[in-house]
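Quick one: the structure is below, questions incoming.
In this view, the complex is presented without one of its protein chains, the others remaining in place.
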Amino acid sequence: MPENPTHTSGAAITAPLPPVSPVTLRINGQERQLHIAPWTTLLDALREYLDLTGTKKGCDHGQCGACTVLVDGKRINACLTLAVMQEGRDITTIEGMGTEEKLHPLQQAFIDHDAFQCGYCTPGQICSAQGLINEGKAKTAAEIKELMSGNLCRCGAYTNILAAVQEVVEMELKIKN
Amino acid sequence: MSNTNYIGKALSRVDGPAKVTGAAKYAAEFNVPGLVYGYVVSSPVAKGKITKIDAAEVLALPGVLQVFSHENVPMLALLDRSYKDDVAPGGSPFRPLHDAEIKFSQQPVALVVADTFELARYAASVLKIEYETVAHETDLETKRGEGFEPGTGKTGFVPPPPPRGNPDKEFENAVHRIDQEYVHGTQHHNPMEMFGTTAEYLDGGKLNVYDKTQGALNSQRYIRQIFGLSKDDARVISKYTGGGFGSGLRPQYQLFMAVLAALELKKSVRVSLTRQQMFSFGHRPHTLQTVKLGTNADGSLAALHHHALHETSRFEDYTENVVNWSGMLYQCDNVKLGYQLAKLDVYTPQDMRAPGAATGLFALEVAMDEMAYAAGLDPLEFRLRNYADRDQNLDKPFSSKKLRECYHEGAAKFGWEERNPAPRSMRQGNMLVGYGMATGVWDASQQKAGAKVSLSADGKLTVQSATNEIGTGTYTIMTQVAAEYLGLPLEAVDFQLGDTDFPAAPVQGGSWTAASVGTAVKNACEALGEKLLKLAQQMEGSPLKDAKFEDVEFVNGQLRLRLDPGQAVVVRDIVQASGETKVEADATAMPNLIKQKQYSLHAHNAVFVEVQIDEELGTLHVTRVVNAVAAGRIMNPKTARSQVLGSVVWGLSMALMEETVMDHQFGRYVNHNYAEYHIPVCADIHDIDVLFVEEEDDIVNPLGVKGIGEVGMLGVAAAITNAVYHATGKRIRELPIMIDKLL
């Protein structure tokens, strides 16, 4: 190695700044108008442009699940899609699941089972659980655990998350049968 | 019976509805008007200096407001002292953007501020910086034998006691001896919420600073000292913290950056770190430990040696209590403890859940298992034979210690007696089954804390303290304490925290919040109670006219005579009759040192685990855990159980997954993300059983609580390691135990 080698960081500027254009998103049943550049992710659109901060940013790389929202009923990571790509779809965030006055059954179950501590992964867990219910594939505890594994919880509330989700899954199964 | 007795009840979290609906706002979620965004640029090199920053191209991008670096940071505080936060260790704290010197890889070197988050991120990626590098040292292995003993420094650090007895001679003379090294690598806290600060710039230049922290006052003091702000200039607010685990005990650099940019630009600024940058500051240090144990023929410990060497930065001497536990957990008259640091080109380590004990007890408790086998004793029996009824480090009795009960109740619940002690003797299908156990111990401490209570004429009680909620249940527990002491329904109590305008409280850490803030809330409620009694006595026809405070109680919304509950006044009516809109009181609680100093104050636990291992493929699952915890009075079994469940997950994670790997070619961590720094997922977690062995203890504090946030983690990693030995006959002494170590 040469003495005192040098190192340079910073990429070259290769393109002009992206144009801002109107984008319409349907979120929790409401049409929302945004003026954004294409580089805005759905997650940042929710949190930074629409003040829907219930959807959390835990890694911004699809590695934690905190940003889970439902698009056309399917759970996705909002951090790994551009807002503009979601035009015309039905987006449901935690704010669309229930309110403090009228909790969604999953929200109630999470409280009843103490399925969270710091609460930061919780909206993602709940949206993910709704996605799991919509999929209809997980019935046993082992299946729920596997299909809830796209949501990290650093507080380690998994035992109670399983209990909460399982309660609602079983409730749904009963209603179906 | 009173229905306003809440302490000890398994109640749901009062902040639950806010958390499950997304209404709870974390630091980076206050979308104040006119907000602009800062993005931190991190050093790609580990050591050297910045030779050039070319910001012109970046500043020319429309919407980019400023590039802050050491080249243009205004004159700030000069003295090291000003950069020291409440829990800073000894040394010279890192000053962000201070000079051209690079001290560690991923050191923040610039802050790019722009109108949008995306633009700031882009502009940061095209900011050209040149560095000159010099050789770095990041490998603790090269520092063996070169450690030094740190001075005193950080709050809570207790240097190991001097040797007692004849540890060297008794070790040589012992019937059975083991002498082994135990290692774990660097671990990062990685709370789910990444560090972020929203500095709201108010008219007149004042700031509201929404910070991710475990102590709003600590953050406030830090920025006040550095930027020369008055208490009024910078209010720090932290209502919800998305996990801390120690990472928020010290202010992180995004706080400095956001405040700097807000003051300089006179704008509201948000700075959030990336997940990769979450690996750029404090961590549990890479630690090398040796434990030597000697036993007599009867299985009693003849000698115990425990030495630890861990990394610290060039600029601060981070300390934690790694080895002291070994001098107090078991009865042994010949003990030698050693603790040393070695300086590397890394950032300063930082307290991480059960700091020191998680490390030291891993080594001690694996060594105890090794010795049990060497001595031909059951590992539980071996521990019982060496049970310490007195803390030999301090030569004091314990204020309470139900560890023996933890052992017995835990073992019974687990089915320990079904264990065949021979390694490789138990199977289920084609899986090897192993049972392992270990012990934990943690400090029961109380710090000075304050609280203020205010009862309004509509019967609502507001309670305030500048403590913090990191998920431990502080909102809930404090609500319970206040409601119980003033006999109010839970719904009538609004506990508020995380605001520097509130009475002072210590950082949320050390498992001391329930004891410290809980006592302050209790004291404030009692002070208010006395005021209310006086006011009640002034009411016309008051049935309490001649009552003394000790004669009355607050129950079911009433203030009444203990011996004649029919003689009562409705609490709300007292405020209304007083003609005031509210009645207030505040109080500060301090530990009763005179009472406490004669005792050793500790919580304990015993952990039993079952592992199943597919030996051919090296896959391992922790199928059952029983964790029996004696931590004084349990304020809320529901939230306390969650604390212990989470602690078990942490112990499992430490045992099997967590390691931040340093590539010494670059002096840089390589797995700096959630995809390659593994923590458990839901599918990793199987049966976990939590038992509380309650202790009555009026010495630790008036509430009798010892704290539950950390003790539950202890013993878990060692118990798993011991179970792996029992299952496979393979003794692993370096964590994490991943597939390759089991092949």
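As written, the chain order gives the labels A and B, with residue 1 at the start of each chain.
Everything below uses one rule, namely that contacts are C-beta pairs under 8 Å (C-beta built on N, C-alpha and C of every residue); 3 or more make two chains touch, one makes a residue touch a chain.
Just so it is clear, contacts and distances are computed from a predicted model.
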Look at the options "Xanthine dehydrogenase YagS FAD-binding subunit", "Pyruvate ferredoxin oxidoreductase", "Imidazolonepropionase" or "3-oxoacyl-[acyl-carrier-protein] synthase 1" and return the one that UniProt uses as the protein name of the missing chain. "Xanthine dehydrogenase YagS FAD-binding subunit"
Of A:35, A:74 or A:139, the residue that touches the missing chain is A:74
Full-complex contact with the absent chain, from B:177, B:531, B:678 or B:730: B:678
In the complete complex, which positions of subunit A touch the hidden chain? 9, 11, 14-19, 38-39, 41, 60-62, 65, 68, 74-77, 79-82, 84-85, 128, 131-132, 135, 137, 142, 146-147, 149-152
What residues on subunit B make contact with the chain left out of this view? 44-45, 105, 118, 121-122, 125, 428-431, 612, 614, 616-619, 621, 623, 656-657, 661, 663, 665-666, 668, 670-673, 675-676, 678, 680-684, 738-740, 743
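Quick note on the criterion: only the chains that are shown with their structure count from here on.
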Any idea how many Å lie between the Cα centroids of subunit A and subunit B? 27
Listed in rising order, the residues of subunit A that touch subunit B in the complex are 1, 4-13, 17, 37, 39-40, 44, 47-48, 51-61, 63-64, 66, 93-95, 97-100, 103, 107, 110-112, 114, 116-123, 126, 144-146, 148-162
What part of subunit B is in contact with subunit A in the complex they form? 12-13, 15-26, 28-29, 31, 41, 44-45, 48, 51, 54, 57, 61-63, 116-119, 122, 125-135, 190-194, 240-245, 272, 274-275, 470-473, 638-639, 641-643, 645-650, 653, 673-675, 679-685, 688
